[in-house]
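And then chain A:
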Amino acid sequence: MIKSGIPSGPLEQKWNDYKGHVKLVNPANKRKLEIIIVGTGLAGASAAASLAELGYQVKAFCFQDSPRRAHSIAAQGGINAAKNYQNDGDSVFRLFYDTIKGGDYRAREANVHRLAEVSASIIDQCVAQGVPFAREYGGLLSNRSFGGTQVQRTFYAAGQTGQQLLIGAYQALERQVALGNVKMYARHEMLEVVLIDGKARGIIVRNLITGALERHFGHAVLLCTGGYGNVFYLSTNAMGCNVTAAWKAHKKGAYFGNPCFTQIHPTCIPVSGDYQSKLTLMSESLRNDGRIWVPKEKNDSRKATDIPEEERDYYLERRYPAFGNLVPRDVASRAAKERCDAGYGVGTSKQAVYLDYADAINRYGKIECGKHGNENPSKEEVIRLGKEVVKEKYGNLFDMYEKITGENPYEVPMRIYPAVHYTMGGLWVDYELMTSIKGLYCLGEANFSDHGANRLGASALMQGLADGYFVIPYTIGNYLADEIRTKEIPTDHPAFVEAEKNVSDRILQLKNINGKQTVESFHKRLGKIMWDKCGMARNAQGLGEAITEIQQLKKEFWSDVKIPGEINEMNPELDKANRVADFIELGELMCIDALNRNESCGGHFREEMQTEDGEAKRDDANYSFVAAWEYKGDHNWELHKEDLIFEVAKPTQRSYK
Partner candidate 1 sequence: MEHYSMNLTLKVWRQKNKDSKGDFETYKVENISSEMSFLEMMDVLNDRLIREGKEPIAFDHDCREGICGTCSMYINGRPHGPWHANTTCQLHMRAYKDGDTIVVEPWRAKAFPVVKDLIVDRSAFDRIIQAGGYISVNTGNAVDANSLPIEKEKADESFAAAACIGCGACVAACKNSSAMLFVSAKVSHLALLPQGAPERKTRVLNMIAQMDKEGFGACTNTQACESVCPKEISMTNIAKLNSEYIISGLTSR
Partner candidate 2 sequence: MALTGVSLIAFLVVHVGINACIWAGDGGDMFNKASHFMGSTVVIRILEVGLFAGIILHIVQGLVLEVQNRSRRQTAYAVSLGNRGSKWYRRSMGLLGTLLLLFLVMHLSHFWVPSRFSTLETITIDGKEYPNQYADIIRVFHDPLVVVLYLLGCASLLYHLLHGFQSAFRTLGVGNNRYLALIKITGFWFSIIVSIGFAMMPISVYLEWIS
């Protein structure tokens, strides 16, 4: 049993009580304490700014050329907050409950409640920073609704909410850089955690421009390094997103929580060929008006527009007459996969389904004609007016689709396919966001804490900023209050020397393999194994095979990878090799975790565990726990369980009928 450090008392009092009793560090002492923050996305930038404002000495690191480029920037839809500005019955409790239920009862109640409590302050803080959220004509903030909820609580800035929030946090961070409270290290990648007497005391980083290794001391280390979706090679993550920082911490003793919980988004632009490097998400809102179908014939190679109505299979409407095209993400994703696997897929790769707007255009066109008093409109008139309506609602998404595919979605149906885009799993953390290593914290998508087995839309931005702005500034004091007597440890301490040597040895080893295969080819092969056997649907046999294949892949990687260039210079291939080596090890753990969890919940669907009509079947009696894995050496992990106790939100089976 592992301790999550949840405060006692009633759920809605826990965070307040905690704040009232937590240890504090006086301002004079804060100046003497150094905090290392790795990653400058929403969680990292907000934490760096907030902690620097409090007076701590912060060093922030990112592998990108500027902290403003972190992948939080790509989030489209919005950010949830229990403001209840719409007077539609929202409350902290409802946001808490929706999140727990959306996560299929695999998240920690106390954390989620705290998240809901601070959500409102996030919006206040962002507006004060100048984040230009969408507004109504009266000048007040606008809200929209999002999947999995019945209230309008999502704040947004067009389709660029993540960008605007990140720029806000980035500006707050740069202000602290200017004030001298944060020292920023861009193009630096963390490659090791330094532990002294069991506590995190620093990191080893590689300067990505010169290739030099550097040692940095800190009284505490925060990892805000995002998710590991790129283990699948193809995902909606940025090319640079990686698990390396979290994985190094894991190998030094930090438990990894629920690694197999991955979210797969149903509406992405499909793969077009072997050269494909990444996937692009199309907002979920498209399913409001589009109809999803495949041909009834296998391997039908006709153009979509040549396939008559009666030869189309609207499989979501057929299988889920009640919800139709609006079934939840995981269900829609699995259904698309099922059709394509059965040979009904469309497009060059046959790994895609159609998302068709012809009906919507027709329907809207008729409504418009009615509005204009046009009783007998021509077909062309209806289509013209219909297209105008669709353009107004979804124009920017249609443009994006056309840019990538070269096809005009107003004329031909869009091709879509599910893709990996978020990982609920991550480093295990306690209530204070501290990992199982003392003094090592983990924030944002990189930790496992708040989303259970499935994340609701518009909740990722909320969690990243909650952790950075409003949680860590309180909880870190509880640890640092006992560290005020710890003097800065010089980086010639043996622990630093040894850590740096481990890193340089590994880099040298990688470079000296001098094999024949490129890093990219290994990454692609890993991605294929993971996608085929640990993706949308998993089964014991496939996972078993995957584990063997990954172990084999790891051997091959370490004996045949080819890395051009030198160590002591900018070398993107070397950086990538470091990351892929870690992804391979993570892949194995994900499969082990998926194999171990003999139930279906949220994004984790075990084919053996489903109801008669193909729905996920949870096993609360045996699997209501967080799987926290401890690294015990090559291919060897020990499982620790943190039981999930639901005092307020009692688990029920999710139903879409």
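Assume a residue touches a chain if its C-beta (ideal position, glycine included) is under 8 Å from a C-beta of that chain, and two chains touch if they have at least 3 such contacts; residues count from 1.
Regarding selection, all candidates are chains of the complex that A comes from, given by their letters.
Treat the numbers as computed from the prediction; the structure is a model and nothing was measured.
Among the candidates 1 or 2, the one that touches chain A within this complex is 1.
Contacts from chain A toward candidate 1 in the complex involve residues 46, 49-50, 53, 64-69, 71, 73-74, 83, 85, 121, 123-130, 132-141, 157-158, 160, 163-164, 167, 170-172, 174-175, 177-178, 184, 186, 209, 236, 238-240, 272-273, 275-278, 280-281, 348, 403-407, 469-470, 473, 516, 518, 520-521, 562, 564-565, 569-570, 572-573.
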